[in-house]
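Excluded from the complex is one protein chain; the other protein chains are retained at their positions.
And now, chain A:
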């Protein structure tokens, strides 16, 4: 048992795991950036209520939010080639994660903006700001502060969800660990320990960050009309 543990964590294996972890980090960071941008835009469109667009968008977002992420990964990996674009697993995973998380984040953004009391909008408008100026300088800055805990927990699930991309053979941490214990079954337990530790460290650090923001928010007595901490997170 002890031998297995030492051999499993040989330099080569650790380096191989780290290569996988690097892919996981890349996929996570790119997806976080992209889905934050798209989620923000979609959330604002949902809030603004453009006539037909917002309703249609709301329905599409609901559909995406209620589908398993694995299914969306299959769609991007097997479906996109049908319309003439064949992504490698790396980009298929990023596209799938971005689609899914944008929908999640859009809901968080919408709830965050709606949590700002109407008086803020009315006050700003009666002080002569246009609707978009109010949104840009008054509403969104306050809303972002309220959204941060929910956003961070969403990012935590994003990091965890990257592991699902092994099903479309993304060479990430999970996949590399599987390759190692696939070659030598004695390494199974050490590899699961390594997986658990590596994912846990990243996600727990993020959740401590989220707790910190949440506490700071409560201290500042942020203006919240509706509790948004439960939206979306998984």
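Here is the rule we go by: a contact is a pair of C-beta atoms (placed from the backbone, for glycine too) under 8 Å apart; a residue touches a chain by one contact, two chains touch by 3 or more; residues count from 1.
We take it that contacts and distances are computed from a predicted model.
UniProt records the chain missing from this view under the protein name "Glutamine ABC transporter permease protein GlnM", selected from "NADH-quinone oxidoreductase subunit K", "Energy-coupling factor transport system substrate-specific component", "Transcriptional regulator" or "Glutamine ABC transporter permease protein GlnM". If you put the hidden chain back, the residue from A:67, A:144 or A:179 that touches it is A:67.
Although one chain is not shown, part of chain A still touches it, namely residues 62-63, 65-71, 74-75, 78-79, 82, 156, 160-161, 163-164, 166-167, 174, 178, 181, 185, 188-189, 192, 195-196, 199-200, 203-204, 207, 226, 229-230, 234.
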